[in-house]
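Input: a single structure, listed below in structure tokens.
Left out: one protein chain. Kept in place: all the others.
Letters A, B, C, D and E mark the chains as written, and numbering starts fresh at 1 in each.
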Amino acid sequence: MKLLTLIVKPSKTELVKEALHSSGIGGATIIEASGYGSQKGQSETYRGTEYRADTNPKVMFQVACDDGDTSSIIEAVRNAAGTGKIGDGKIFITELTDVVRIRTGETGSKAI
Amino acid sequence: MKLLTLIVKPSKTELVKEALHSSGIGGATIIEASGYGSQKGQSETYRGTEYRADTNPKVMFQVACDDGDTSSIIEAVRNAAGTGKIGDGKIFITELTDVVRIRTGETGSKAI
Amino acid sequence: MKLLTLIVKPSKTELVKEALHSSGIGGATIIEASGYGSQKGQSETYRGTEYRADTNPKVMFQVACDDGDTSSIIEAVRNAAGTGKIGDGKIFITELTDVVRIRTGETGSKAI
Amino acid sequence: MDEIKFAVDTFYAIMAGALVMWMAAGFTMLEAGLVQKKDVSEIVTKNLGLYSIACIMYLACGFILMYPGSSLIDGVIPGIGSSWGLSTALPIEEIGMEYGMDYSQQADFFFQVVFVATAMSIVSGAVAGRMKLLPFFLFAVILTGFIYPIQGYWNWGGGFLSSGGYSDYAGSGTVHLCGAAAALALVTALGPRNGKYGMDGSVNAMPGSNIPIAALGAWILWLGWFGFNGGSELIISDEASAIAVSQVFMNTNMAAAGGVVAALLTSLFATGKMDVTMAINGAIAGLVAITAGPSAPSGGEAVIIGAIGGVIVYFSILFFEKRLKIDDPVGAISAHGIVGIYGVMVVPFTSDASFLWQLYGVVAIAGFTYVASLIVIYVINMFISIRATDEEQAAGLDSTEIGVEAYPEFD
Amino acid sequence: MDEIKFAVDTFYAIMAGALVMWMAAGFTMLEAGLVQKKDVSEIVTKNLGLYSIACIMYLACGFILMYPGSSLIDGVIPGIGSSWGLSTALPIEEIGMEYGMDYSQQADFFFQVVFVATAMSIVSGAVAGRMKLLPFFLFAVILTGFIYPIQGYWNWGGGFLSSGGYSDYAGSGTVHLCGAAAALALVTALGPRNGKYGMDGSVNAMPGSNIPIAALGAWILWLGWFGFNGGSELIISDEASAIAVSQVFMNTNMAAAGGVVAALLTSLFATGKMDVTMAINGAIAGLVAITAGPSAPSGGEAVIIGAIGGVIVYFSILFFEKRLKIDDPVGAISAHGIVGIYGVMVVPFTSDASFLWQLYGVVAIAGFTYVASLIVIYVINMFISIRATDEEQAAGLDSTEIGVEAYPEFD
Partner (left out) sequence: MDEIKFAVDTFYAIMAGALVMWMAAGFTMLEAGLVQKKDVSEIVTKNLGLYSIACIMYLACGFILMYPGSSLIDGVIPGIGSSWGLSTALPIEEIGMEYGMDYSQQADFFFQVVFVATAMSIVSGAVAGRMKLLPFFLFAVILTGFIYPIQGYWNWGGGFLSSGGYSDYAGSGTVHLCGAAAALALVTALGPRNGKYGMDGSVNAMPGSNIPIAALGAWILWLGWFGFNGGSELIISDEASAIAVSQVFMNTNMAAAGGVVAALLTSLFATGKMDVTMAINGAIAGLVAITAGPSAPSGGEAVIIGAIGGVIVYFSILFFEKRLKIDDPVGAISAHGIVGIYGVMVVPFTSDASFLWQLYGVVAIAGFTYVASLIVIYVINMFISIRATDEEQAAGLDSTEIGVEAYPEFD
């Protein structure tokens, strides 16, 4: 199994959920985050002083999935969250040793 | 070593801490999250318009532990966080290559 | 590639960013967290009742990097975030199977 | 003796005016509490700006337009008074008792100016979250300098409504319905906020960001309304006026109370819960309902008048939102417009006002204001786009128009 | 001349009444700031609803019960006045000067009605976080329509306390102690919020969610209290009354100042820090302390009276919370009840009131209100459970009772 960490723009949250859904992934965990990278923060003005917020708001999804679903999910998420502008975000793929469903104790694929 | 990601109901936060403690784990990192899965969001009404919050509040624990402690922790957390109702949450187990304690520079098990 | 999870004191956020920058890492994702461990929470008083906040505010960085950069980043972060007092935080190192840049679809090192 | 009466009535007028001015804070808080977090600084700015514009425009021309002492066409178009421009309306020597004033001219101006600000405040809530700042301020210039004074003249300045028999004590029609009609015109031109309605016509709730602040706004309005209605008696210095004024204070309070209880019960029966935002709108509805005739009813009648207002506002909000698909984030069109009409029409039940003239007044005020506002906003839109773009709405008007987040550290 | 006095005193009464009405906003903000985030919309709804219920019930029967002009049993049980029902208490023709009124009857009603709302507001804070909405409103009906007026009659309506010699100028006992005794009764019946006390008897702090809002509440109460105490002189139109009223304004202000400073210093000595919530309670305690006799002391004495109140409230809050294990989220029982008793008992020090009658008043008011409230709440509880279930408390009353979160975007 894989654990996918999707970092996307907040305005894409709903679309990403739909993309996951259409890839057959019925659950996810969502965290508010902020990030920086090629995209620099926006310049704001407060009382006449310009300042640069050096991070941008992002939303992080953590999604557990079977190995076989990975590439289709990535494809769907890219379509949903991509705008072609910098700051669209990243997908991190890590190995998931196991999953446990707390309610039932099921493990592995059945627990996703 | 393993990195356990526990996703539980917010009301179980204290019990999970106690469960970790009783499994000999003296530290953890906690993040506010929200999630969806089999459990759907609650329906709310605002000014006469019903709407469905499509996520539920969750709390995420990140816990580093030795390989040997994994199963007892999982057991303890399941007891603490489980209610038998859907939405109890999940445990993700990933491989932890190394840990560093920033203060001392210790690595591996000693740093946990 | 590696995914580094840095857990540091909130007041060190800027210094850690600079440390990453000087290690050649131009991006990161940042999450507000709280944690406990050897460091216990502070005692506060509300309306004459003392209480112990049992966690301390922390900031979590998630940083993707090439394997080769890992040790220099760890070194830099330790210098930036370390105060020698308990509660300085930890660095978790996990294996990163792959990274995708949503905007371009690039993968691997090129996507970081 | 006469001098002390002049003094007491002046004193009364400025205290009432100060209470009405305070309503500007009430609208600010109400709207700041009921819009989304990303649009809060902007709505605050709109409220500070519109009140200021209203004051300046009413001084510059509104007051003289509304109380011209003469008329160009038959009580419909006011003539222009003697001292158009940036000064008190009458030369300083003509403001005293020897000119037959019961209280000072400046006190009168002060009391009047806060009314026009109230009308304009109603608009800002309805257009929240998508109307750009500059065109909003331009519209405020026109509404407070021209549209409001012209129709205000019909009722209070000696125009055709007052001579005909239209009865609207403190302005359920002249102020509240006027503001709501302008709001409706702007909302018609603007369309709903992005995300309010799904492709499939579904309605998305966009919950207010700060309920205690919204409730504070309601309490401020409630307090300020004592000045709004009570001050409209104008005189307090003899026994009959003093009794009338205190009846107005009492009835204003009772009507608001009736509105809250009715809205809460309606909400309870309709959804099983007591929606706090409906209680807030119920209070405002009760206040608007009693405004056209607050001195005639007994306290008990005031409760009933207000309670009916509270029920009306509940269903009106749902009707606008769900049926008409008109997006009014704070419910201003319902609370001030629909209930304003009801307030005007209920007057004949407790006094000898004529139904026909009340209806006539409603149609004239709402019709004129709506059409005039629509024309003005279309003209403005030809020069400056009035609607925030999709990106601007998504980012929030605070960031695109103000540059200052309302709650930067709360994420 | 008489007419202008009638007018000025009416004017004064309605301004004082408006200030007291404003206290409703103060209680709302205070309580919204001091409860937890998940119960904020609910407490706001309670405050809007209770004020409205108080107004309607006092009109329906409370006012006539409290000022009946006759009595059934010996000044203890009031008779029923002439115009029970939804109207002004006296027919409109009997309200003027020829009936010996110094100011208008409606102004009097308006000034009185906001007092009963104050008493009920005290209750809402104490039961926050666990009392369900509907039984709370039912209790409000009984307290404001019956319990408060009956004991109010004893002091202000010609009952046995006033004829005996009990001296309570603006109601440290009649209003504040009454509200606090009712609060204590409800809290007794309800028990503490879940999580307030550990299995082992440990006390958990449950910090208030919004300190600036709570402080705003305190400032509003401070301002409103000028009307509460100052208006209780009833008359301002002659020299002696005017001096008395201004002494009351000054002393009310000085007592609150004394309460703040004393509470801050007590906190500093006790914990090394200056707890802002104690400063807030200190202000309220100072105000309650001076309320029973605000016209007699000099300004300096007022400072001292208030300062002692500030010290009392500090230790009383700790005593209730830690020793008695009584959970009072906003400290209402201490600030209004314990300090209310102190306020009544301190009157003889600056005037010739009798200690015994003061004590008698305290026992009668607190005893009657506590017992009557307890009976009422037990009866209500037989029909509708008054305590929110564990799940409801955990989810927060905002979600289970109101359906609207107070701060939906702040997570």
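What we mean here is this: contacts are C-beta pairs under 8 Å (C-beta built on N, C-alpha and C of every residue); 3 or more make two chains touch, one makes a residue touch a chain.
Please read all numbers here as calculations on a predicted model, not as lab measurements.
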Quiz item: Any idea which chains on screen the missing one touches?
Solution: A, C, D, E
Quiz prompt | From D:66, D:107 or D:353, residue that would touch the chain that is not displayed | solution = D:107
Quiz item: Among E:105, E:237, E:316 or E:334, which residue is in contact with the omitted chain in the full complex?
Solution: E:237
Practice problem: Touching the hidden chain in the full complex, which residues of chain D are there? Just list them. | Solution: 1, 3-4, 6-8, 10-11, 13-15, 17-18, 21-22, 24-25, 28-29, 32-33, 40-42, 44-45, 47-49, 51-53, 55-56, 59-60, 85-88, 92, 95-97, 103-107, 109-110, 113, 133-134, 210, 213, 216, 401-410
Quiz prompt | Positions on chain C contacted by the hidden chain, ascending | solution = 11, 32, 42, 44-46, 57
Quiz item: At which residues does chain E meet the chain that is not included here?
Solution: 1, 4-5, 8, 11-12, 15, 19, 36-37, 207-213, 215-216, 218-220, 222-223, 226, 230, 236-239, 241-243, 245-247, 249-250, 253-254, 256-261, 264, 268, 271, 273-277, 279-280, 283, 298-301, 303-304, 407, 410
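Going forward, only the chains that are shown with their structure count from here on.
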Exercise. Work out which chains are contact partners of both chain B and chain D.
Key: A, E
Self-check item: Taking each chain's C-alpha mean as its centre, the one farthest from chain A
Solution: E
Self-check item: Chain copies touching (chain A, chain B) - same or different residues, decided at half shared
Solution: different
Quiz item: If you average the CA atoms of chain A and of chain B, how far apart do the two points sit, in angstrom?
Solution: 18
Self-check item: Distance between chain centroids, defined by C-alpha means - chain B, chain E (Å)
Solution: 46
Quiz item: If you average the CA atoms of chain A and of chain E, how many Å lie between those two points?
Solution: 52
Exercise. Would you mind listing the residues of chain D that make contact with two or more other chains?
Key: 207, 271, 273, 275, 277, 411
Exercise. Enumerate the residues of chain A that touch no fewer than two other chains.
Key: 31-32, 94-95
Practice problem: Kindly provide every pair of chains that touch. | Solution: A-B, A-C, A-D, B-C, B-D, B-E, C-E, D-E
